[in-house]
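Only one protein chain is missing; all other protein chains are in place.
Order as written gives the chain letters A, B and C; numbering starts at 1 within each chain.
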Amino acid sequence: MSAPKKVVLAYSGGLDTSIILKWLQTEYGCEVITYTADLGQGEELEPARRKAEMMGIKPENIHILDAREEFVRDYVFPMFRANALYEGLYLLGTSIARPLISKHLVQIAQEHGADAIAHGATGKGNDQVRFELAAYALDPAIQVIAPWREWDLSSRTKLLEFAEKHQIPIAKDKRGEAPFSVDANLLHTSSEGKVLEDPADEAPDYVYQRTVSPEDAPETPEMVEVEFERGDAVAINGERMSPATILTKLNELGGKHGIGRLDLVENRFVGMKSRGVYETPGGTLLLEAHRGIEQITLDAGAGHLKDSIMPRYAELIYNGFWFSPEREMLQALIDKSQEHVTGTVRIKLYKGSVRTVARWSEHSLYSEAHVTFEDDAGAYDQKDAAGFIHLNALRLKLLATRNARVAGKK
Amino acid sequence: MSAPKKVVLAYSGGLDTSIILKWLQTEYGCEVITYTADLGQGEELEPARRKAEMMGIKPENIHILDAREEFVRDYVFPMFRANALYEGLYLLGTSIARPLISKHLVQIAQEHGADAIAHGATGKGNDQVRFELAAYALDPAIQVIAPWREWDLSSRTKLLEFAEKHQIPIAKDKRGEAPFSVDANLLHTSSEGKVLEDPADEAPDYVYQRTVSPEDAPETPEMVEVEFERGDAVAINGERMSPATILTKLNELGGKHGIGRLDLVENRFVGMKSRGVYETPGGTLLLEAHRGIEQITLDAGAGHLKDSIMPRYAELIYNGFWFSPEREMLQALIDKSQEHVTGTVRIKLYKGSVRTVARWSEHSLYSEAHVTFEDDAGAYDQKDAAGFIHLNALRLKLLATRNARVAGKK
Amino acid sequence: MSAPKKVVLAYSGGLDTSIILKWLQTEYGCEVITYTADLGQGEELEPARRKAEMMGIKPENIHILDAREEFVRDYVFPMFRANALYEGLYLLGTSIARPLISKHLVQIAQEHGADAIAHGATGKGNDQVRFELAAYALDPAIQVIAPWREWDLSSRTKLLEFAEKHQIPIAKDKRGEAPFSVDANLLHTSSEGKVLEDPADEAPDYVYQRTVSPEDAPETPEMVEVEFERGDAVAINGERMSPATILTKLNELGGKHGIGRLDLVENRFVGMKSRGVYETPGGTLLLEAHRGIEQITLDAGAGHLKDSIMPRYAELIYNGFWFSPEREMLQALIDKSQEHVTGTVRIKLYKGSVRTVARWSEHSLYSEAHVTFEDDAGAYDQKDAAGFIHLNALRLKLLATRNARVAGKK
Partner (left out) sequence: MSAPKKVVLAYSGGLDTSIILKWLQTEYGCEVITYTADLGQGEELEPARRKAEMMGIKPENIHILDAREEFVRDYVFPMFRANALYEGLYLLGTSIARPLISKHLVQIAQEHGADAIAHGATGKGNDQVRFELAAYALDPAIQVIAPWREWDLSSRTKLLEFAEKHQIPIAKDKRGEAPFSVDANLLHTSSEGKVLEDPADEAPDYVYQRTVSPEDAPETPEMVEVEFERGDAVAINGERMSPATILTKLNELGGKHGIGRLDLVENRFVGMKSRGVYETPGGTLLLEAHRGIEQITLDAGAGHLKDSIMPRYAELIYNGFWFSPEREMLQALIDKSQEHVTGTVRIKLYKGSVRTVARWSEHSLYSEAHVTFEDDAGAYDQKDAAGFIHLNALRLKLLATRNARVAGKK
């Protein structure tokens, strides 16, 4: 690997990525291009531009992008078509944002003729893997610089010394160490580390940033109607909205009712367990509603097949293989299943939980004529069930007969 | 199939199975043996004995059994080791009780030299399949009589006429039709049919029988500690209890806090969709807590394998294949994984939801030394991550190179 | 089910389906429409036309179709993209033809306004299921008549009596019972029943109809080059051909060299085991060659995913669910994987076996630069492997540490 000449940096404007920016300049003497995207993390982007300028980045090398619609339309929604949950519970809020960022970094690198990209993820986590696998999949010739794996700024003290030495402004509240680490985007906020490191200790309430405590949520339930077309949410309470607007609205609703909190010990791809606290208010509503609409519009065979491949699909996204043939193959399977996943679900929000209470669709497969306890006018012949059971039982009978025969001979 | 001479009937003491009892006597002229079990459905059994006697069943042909411990120990707990959910949401409360009942029916039939068993499930549902597959798997020579598929008592009026004609007492509240149908045992209560038949209509509140409405649940959260050994719950708040006692206690706790309600449209094995309302208060707590303890005690490879086979395992139970080689094979796999699933989980119960907030175990795989943001004293070498990523990326790079090469030639 | 007025019959022209034809006329008094297709079974179709006419079928009610190209292009080739094998060994030659026949029967029924279709499969086999599931999936209102499940012509004698009574001509060699039953199409010939019913008895050599005995095959091997595009064979030994022509040619080659014989005891969908003898000469070559080309053009992640879903895909086809959402979803996944499965494979045919000996492609992912034992000029950094192994080992080390710690405490 030769020394990079031009590097595109995923730049938040914060202290850590500012240190990385400077470190790239000093360590490699390379030209730095910054990329700052609005993925719904709730921070303004213009300060990042000003900071980049202040650190000597040429205006044409500063890229600021509102990626919220792309994020929800091309990443979040396809993933929710699968009802993806990692390890049964985690909605993959961080995982799904990483490939999009890498895609942008690589695109900008190609436009500028840059030979490398750089990110601020550490060597212990999953994000480094996600950033880098995505980048290599999109541009096999790209270099990826992960300063946290390379430099010797291994303590908070050393980082601050480096910042001071290079006149990087340090906000007052960054002098002390943060009590935990945060990542946020339109889908979720995750918190981990420090005060959260012992999974036997309950997470302190101040960790939660995006949802009220269920105890503080409204005393009265709220009903919300989510409309789907081909597996994607398209309207809330009858109002059509863009993908990012829908997720934003669902976040407001879920956050207000204390919904979507998760305290999880999960298995990282790099081999260790870690404890995270996640808040995914809108995503939690979306999953519940999507399952609700699938219940009446998706065939049993299709649904069971989807369920059976879901853990693998979720694991691929968690591990950083969004841009892989196998994820794309599974996506083709999932998308094929969603052609009729169209209709409306009413969900009930109340003090930390969400439940489907009603659903209807012109694409419904539910047949009251068949299921009714009343006279079904011949829709279903109960005598068929005898034959169905007899043939399903045949191999079990042959087994029992064999087992008894063999046991009898002993 | 020759006419049965002795039949063991799954007898609840209620109107429907009393009609079946009489119908078996009159239709086949056969001797009837009754079996009534306490699976925790919350009804007394002695009235069933008295009714059976009244209908002429010989005392030695009346079997009353408390099967609660067997049910939880040998059916519910093994299933919960798998975190089984049918179609992502249903805790299989009815499904898991059926094989136990069939096992008892077959055992009693063998003791009495009976040639048939009979059950009161209809020809449209899953229960007929579950009862019969289990019975045939345990005794390939047994006959199974399903009166609802055979007789012509196809309306409420005809049933009542039959009852009156044969002097079967009809409780006043059974004169009118029940507004929905109920099944209950220690794991859950399910309701379906009639007023629940339109999935676009919200279930009326009077359907719920075992859980308070979340709105009516206590205003203050309650913390509960569940202790596990090898995958099974063994103590609550430090007090060791038998399996059935634990589930009973969890039901009280969950029911009090409005936890475990589910309104679901599911796919029946016989090919139609149906809508059910389920209450599984204790089971919902147990699933959450079991997942919590697995988070720190179960290895990633083991956990992901379990997750990947769970949908199939759940489908087998739902479809009635409890006594099948493939369910037993999956159980062997699952049980193997639980050897170290030992430890304690603290769950928080509040107004309809339950969340794991802390967990600890001497069997924990969580390594603070590895995961810490602080200096890890060499437990983990961040440089290893570069190699890990490079080799995981290699095939993706080769793919991208190939794809670009081929595209370039076009 | 009301009595059918017009029935489309899958008619071979043979004795059995002629009896069915007449039985439909006499039993239901209905108009019969015949459908006879060339699927490569190696029989002429015009005799079937003449027989149908002779039995009073109106010329406009006689449908004769050459379906070979449709069969191979739309059914055989898509299935071979999956490397489908039922129970590890069976190439599904009968299973894959049934949905096509049903599709034609339903189309003709719709054109003629017929209300039913009829087939000649018995009540013990898989074919009835395949015919009927396909028909119902394509036209939920269609009736399906399966005379073998309905009539009382339960012995050879009764069948012949019926034929004689209705002046159906009986070929001399049909007077006695055939020593086994045969099904054939362009993909395979299957034989079962009678002399083959005891799986402990070797199949007599006269059962084989389409392949020479390996002992009688040529003494010298033959090399054949098969070229693929996007997963489908398009040329043999450099000559481009249509799908059916390719399969015909492969059949000649395989048959000549005694390749593709299989003596199998399999599990029928209806619950029993049966023994079949299959000859699939061309299909066996095609599977080997397709695997050969995938070896260099398909990514590991894609290939392993395909392998993992293949058994389910094969089972769906075997069980008759070709026209089901889950088969179509799996097909979408499989087809997605085949975009670069393009290139050429050389296979060696010799006395009953076929082996890939060479393969090459412009779409190859094989990188001699990476794999070489020689100096690789930096293509691969062996040091990366250490990190790769360390992180893959991390969870195993944590497990071993935990297990030792717990064991030590006991």
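Throughout what follows, a residue touches a chain if its C-beta (ideal position, glycine included) is under 8 Å from a C-beta of that chain, and two chains touch if they have at least 3 such contacts.
The shown structure was predicted, so the numbers you read here are calculated from the model rather than taken from an experiment.
> Just name the one of C:Asp16, C:Glu31, C:Glu222 or C:Asp263 that touches the chain not displayed here.
Within the whole complex, the residue contacting the unshown chain is C:Asp263.
> Out of C:Ala3, C:Met54 or C:Val357, which touches the unshown chain?
Considering all chains, including the one not shown, the answer is C:Val357.
> Of C:Tyr28, C:Tyr136 or C:Phe162, which residue touches the hidden chain?
Missing-chain contact among the listed residues: C:Tyr136.
> Can you work out which residue in C:Glu60, C:Asp173 or C:Asp375 touches the chain that's missing from view?
That would be C:Asp375, which touches the missing chain.
> Pick out the residues on chain B that sit against the missing chain.
Residues in contact with the chain left out: 267, 270-273, 299, 301-302, 304-306, 309, 312, 321, 324-326, 328-330, 332-337, 391-395, 398.
> Just the residue numbers, please: which parts of chain A touch the chain that's not shown?
Missing-chain contacts on chain A: residues 299-301, 340, 362-365, 367, 370, 380-381, 383-388, 390-392, 394-395, 398-399, 402-403, 405-406, 409.
> Under the stated touch rule, tell me which residues of chain C contact the chain that is not displayed.
Listed in rising order, the touching residues are 83, 87-89, 122-124, 128-129, 132-133, 136-140, 146, 148-149, 154-155, 181, 193-194, 197-203, 214-215, 220-221, 261-267, 270-275, 291, 295-296, 299-300, 303-304, 307-308, 310-312, 315, 320, 323-325, 346, 350-353, 355-360, 365-368, 370-373, 375, 380, 382-386, 388-389, 392-393, 396-401, 404.
Going forward, only the chains that are shown with their structure count from here on.
> Roughly how many whole angstrom separate the Cα centroids of chain B and chain C?
The answer is 39 Å.
> Can you list every residue of chain B that touches 2 or more other chains, as numbers and ranges?
Only 299-300, 365, 367, 370, 380, 383-386, 388, 392, 398-399 qualify.
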